[in-house]
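Shown here: the complex without one of its protein chains, the others still in place.
== subunit A ==
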Amino acid sequence: MFRNIVRLQSQFGNILSPNKVCPRSPHFRFALKYSTAITERKRFYQDVSISQGEGGLYEINLDRKKLKTPGGKLFTVPNEVLAIAVATEWDAQRDTLKFYTMHLTTLCNTALDNPTQRNKEQMINAALKFLETDTVCYRVDEPHGLVELQKNEWDPVLHWIENRYNVTIGSSSSILGPEIPEATKDTFRQHLNSYNFWSLTGLEFVITQLKSVVLSMGMIDRHLSVEQAVLLSRLEEEYQIQHWGNVEWAHDYDMYELRARTAAGALFVHLSSEGSTVKRKLLQDRQG
């Protein structure tokens, strides 16, 4: 299991030497791998390709070597589309590997390794906890323009989700936020239970990025596009930017990063939760 590390070590010198001395217990090695994440590594492969392994799962090959997760497991994805997207991410790296741009790979690694050892129920509970502090439900009283903007932009999304799921989620301007009735939570719990573990990983990622369950569900249900969801999530920031001006190295930087992560999360959820079959329609004979 240290073969990979030793092989890489011979190529890069002693970058990975801290791993050499760690004890052999899997838990410690696991935590160490995740905690001493190296941010810059040279591109050590020429070609990226995908292959189908056992059980119909797809693997990524970097030159001749198979890609592995940080936890040491073989990197496998359930469908070909996700494999192609991950391969494209790896192929897009030039000179150095920038792991912070490879969002789909990171999500796959999290889903495969599950480093925080959570099960579906814990993830659903965490997601629903976010509902209580949902961005869309917190309104301000003060700058009148912002109040109007929030009403015009956020209210339609709230109405949409209330109609779609038959729930009530209010909005409030108090510091405690709205009271979410138990029935609402149960409905959402039931809905979230229908997603598999991989999709839930992606969904939780999106919720954490957008800071809103309402906006995440709106985007996953394809009611909002990624750009719209990001705009609604940053509504107050956009308002202030229009008032005080845009700072490219902060505002734009954050916005594009948020867009990239949210798009990756949404794509991950969609690709993990859908399967496609082809049903051929019989061609009907046309007469006359």
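Keep in mind that, in the parts below, contacts are C-beta pairs under 8 Å (C-beta built on N, C-alpha and C of every residue); 3 or more make two chains touch, one makes a residue touch a chain; residues count from 1.
Quick note on the criterion: contacts and distances are computed from a predicted model.
Colleague: Just go with whichever of "G patch domain containing 1", "Protein FMC1 homolog", "EF-hand domain-containing protein" or "Serine/threonine-protein phosphatase with EF-hands" UniProt uses as the name of the absent chain.
Modeller: The missing chain's protein name, per its UniProt entry, is "Protein FMC1 homolog".
Colleague: For the full complex, which residue in A:L57, A:V81, A:V147 or A:I241 touches the chain that was left out?
Modeller: Answering carefully, the residue with contact to the hidden chain is A:V81.
Colleague: Which one touches the absent chain: A:K66, A:K98 or A:R139?
Modeller: Answering carefully, the residue with contact to the hidden chain is A:K98.
Colleague: With the missing chain put back, one of A:I50, A:A126 or A:I241 would touch it. Which one?
Modeller: A:I50
Colleague: What residue numbers in subunit A mark contact with the hidden partner chain?
Modeller: 49-50, 80-81, 84-85, 87-88, 91-92, 98, 101, 103, 156-157, 160, 222-228, 248-249, 252-253, 256-257, 259-260, 263-264, 266-267, 270, 274, 276, 281
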